[in-house]
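Excluded from the complex is one protein chain; the other protein chains are retained at their positions.
What follows is subunit A.
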Amino acid sequence: MSTETAPDRVADRPQSGRLRSSRMVGWDGAVVVVTALFIVIAALTVEHFGTSRNAGFLILDLAPVLLLALPMTLIIVTGEIDLSVASTVGLTSSAMGVMWNNGLPLETIMPLCVVIGAVLGAVNGIFVTALGLPSLAVTIGTLALYRGLAFVLLGDTAVADFPRDFTGWTIGDLGASSIPNVLIPMLVIAGLFAAVLHATPTGRAIVATGANATAASFAGIPVGRVKFWLYVTSGAVAGLVGVFWTLRYSSARADNAAGLELTVVAAVLLGGVSIFGGKGTLPGVLAGVVLLTSLQNALRLADVSTEALTVVTGSLLIVSVLAPNVVTAVRTTLSRRRARLRMTPTS
């Protein structure tokens, strides 16, 4: 029964590592296959889904979720969480509007926004690592705080007079093709994160931290520093998304990206990352992001109401954690029964 203890906030790791890891690989693969199948079926059955025009929109919809999901994956792999990302997007978007109103050039504003995001992330990081507070409580606090500050900055007004060159590029296509401009930078950033997680000592440190923080720190991994810089990265990426979001909709508003943290966390968990830390792959997460956003896109095209979308996203979030647990439970029962059958003749 040791593998069946109820999950606590602290990492709850079953003894049988082999069983768990084989299951996780299966989950990754399953999500990739399901995503591919879904896109094929949707392209065949949902009108306009398969068009290159829709693919362009889909990539623009996908970009913020994908970008935020990258650092979120690393943070969840270390066993922590960052619920403040969407509020950080909102606050940087507001800050961008205020700076633009004050006559700063966009070339200065955009890097400043990334810096602001990084500072906001560092605040989370200090609370979590230096003060040792639970990241869940801290980032619920900063979720409210950052969104509140966004409203303090801009109120309920919007700044919408950004120059056409920038907003046009953000939603534009590469040359005469139908590939959006943002696709290449997005893929480069995603590749960078995947390389860090899967091919560098830092990545190993991140996984080790999530698998067992005590063991990791005994092994010489600076657990606190790793987590702190992950929060800074998460904030910086959220700042970048704030810039993208503002330019894409050509509107800086305090409520930009409100509630997006749910989609991001749902996509990461759907991609097979364990909420208890220590497990997860970026290819799986990419598949999770594509599955979730294309599902939303297809439902919208099929004229399913936005209410259904929230129900679907919320259910997927629960199912993505529930399903692996059920699979593990079934496997454990089966293997135990098999073991008992093997035992009976000898005894």
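Heads up, the rule we're going with is that a residue touches a chain if its C-beta (ideal position, glycine included) is under 8 Å from a C-beta of that chain, and two chains touch if they have at least 3 such contacts; residues count from 1.
In this section, contacts and distances are computed from a predicted model.
The listed choices are "Anti-anti-sigma factor", "ABC transmembrane type-1 domain-containing protein", "Autoinducer 2 import system permease protein LsrC" or "Extracellular solute-binding protein"; the UniProt protein name belonging to the chain that is not shown reads "Autoinducer 2 import system permease protein LsrC". Per the touch definition above, the residue from A:32, A:59, A:75 or A:138 contacting the chain not shown is A:138. From the set A:116, A:252, A:265 or A:298, the residue in touch with the chain omitted from the display is A:265, counting the whole complex.
Shown as candidates are A:29, A:148 or A:224; the residue that touches the absent chain is A:148.
Where subunit A meets the chain that is not shown, the touching residues are 4-9, 81, 127, 131-134, 136-138, 140-149, 151-152, 155, 254, 262, 265-266, 269, 275-276, 305-311, 313-315, 317-318, 321-322, 325-326.
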